[in-house]
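All protein chains but one are shown in place.
Read from first to last, the chains carry the letters A and B; within each, the first residue is number 1.
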Amino acid sequence: MQFNSLSDFIAMGDYGAYVWSSVAIVFGALAWIVVDSVMLKSKTLKAIKQEQERAEKIRQAKQQNSV
Amino acid sequence: MWKWLHPYAKAEVAYQLCYKLLPYFSWLSVITLAVGSVWGLAFAPADYQQGDSFRIIYFHVPTAILSMGAYTSMAICALIGMVWQIRNAELAVYAIAPVGAVYTFLALVTGAIWGKPMWGAWWVWDARLTSELILLFLYLGVIALYNAFEDRRTGARAASILAIVGVINVPIIHYSVEWWNTLHQGATITKFAKPSISTDMLWPLLLTIAGFMFVLAALTCLRLANQIILNDARRPWVKALVERELSSVSMSKASK
Partner (left out) sequence: MNPRRKKRLFIILSSIGFIGAAVGFMLYALQQNIDLFYTPSEVLQGKQLSNGKVGEKPQIGQRLRIGGMVVDGSVVRSDKSLDVEFQVTDTGPKVTIKYTGILPDLFREGQGIVAQGVLIAADVVEASEVLAKHDEEYMPPELAEKLKGIKHVKPEY
């Protein structure tokens, strides 16, 4: 450990604001892109399902018209 | 060579491969990132000139290196997709682009935060910084072109062309510090010589670089898998998959 105390660690030799803000931005952005990528799956599945249902409706409507 | 592979099975196999690799990449990324960050922030020695502000290196260098690595992989995928007409490679272009854009953005932001106290400026129009900014615009251009066309195929092709042409920028970024009088210093580890960083500072850096690499790999798997089922939406295997996945989601909700 390079620091003697927790407050030393947070102060980062007077560069705390710079170091911790970059840590926050990096992990914030990483969290955002991870969550976005994970959520993408259920979004994609729902979009495909909707598209399929729409295609099915169109097919049925066409069939009825032809009858 | 690929012809004998059944075209439908190919996408399905790739989809399954993505989810097979995902847990390995995820766990490796969590471990390397956690160990590398804590090591770099708390245990690595401070720099003789820059003191503790130098610890930003553990996030700046990995995002910067991998912003270029991701772009190169994206361009290779685009090339394979264009020349050999392999659909999965074309889809991978769009899977990598957003992650690469985030890395480029992070490299620029952490660089600015580091530059303010050390150099004395958030931003200078120096060749290294400017070419990295151009890389961000290239990523955004690829994403925009991909979505710009009604026909997904046309969009993918336009985006691939931009990705391939833009790869010229990657060596420019790397050599900018040698070709021009830049404020940014030369390469510390990405050179054919002994790294100019002491070993106890280098190890955590290598760990965070590996960490960001695994994050990139894991997210590419996730996003590529989505692109594959979206592209194959009308195929029977995707229909079956959608039924299976959505019913398991509703069942797990009902059981709660």
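Convention: contacts are C-beta pairs under 8 Å (C-beta built on N, C-alpha and C of every residue); 3 or more make two chains touch, one makes a residue touch a chain.
Given the structure is predicted, the values throughout are model-derived calculations rather than measurements.
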From B:W119, B:F137, B:W203 or B:W237, residue that would touch the chain that is not displayed: B:W119
Of B:V83, B:A148 or B:A240, the one touching the omitted chain in the full complex: B:V83
Touching residue (missing chain; options B:C18, B:L33, B:L129 or B:M201): B:M201
Positions on subunit B contacted by the hidden chain, ascending: 45-51, 53-54, 57, 79, 82-84, 117-121, 124, 164-165, 167-168, 172, 179-181, 183, 185-188, 196-198, 200-201
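Rule of thumb we're sticking to: only the chains that are shown with their structure count from here on.
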CA centroid of subunit A to CA centroid of subunit B, Å: 15
Residues on subunit A engaged by subunit B in the complex (per definition of touch): 1-3, 9, 12-15, 18-19, 21-23, 25-26, 29-30, 32-34, 36-38, 40-42, 44-49, 51-52, 55
Touching residues on subunit B, where the partner in the complex is subunit A: 37, 41-46, 51-53, 55-56, 59-60, 63, 98-99, 102, 105-106, 109-110, 113-114, 116-117, 215, 219, 222-223, 225-226, 229-230, 233-234, 238-239, 242, 245-246, 249
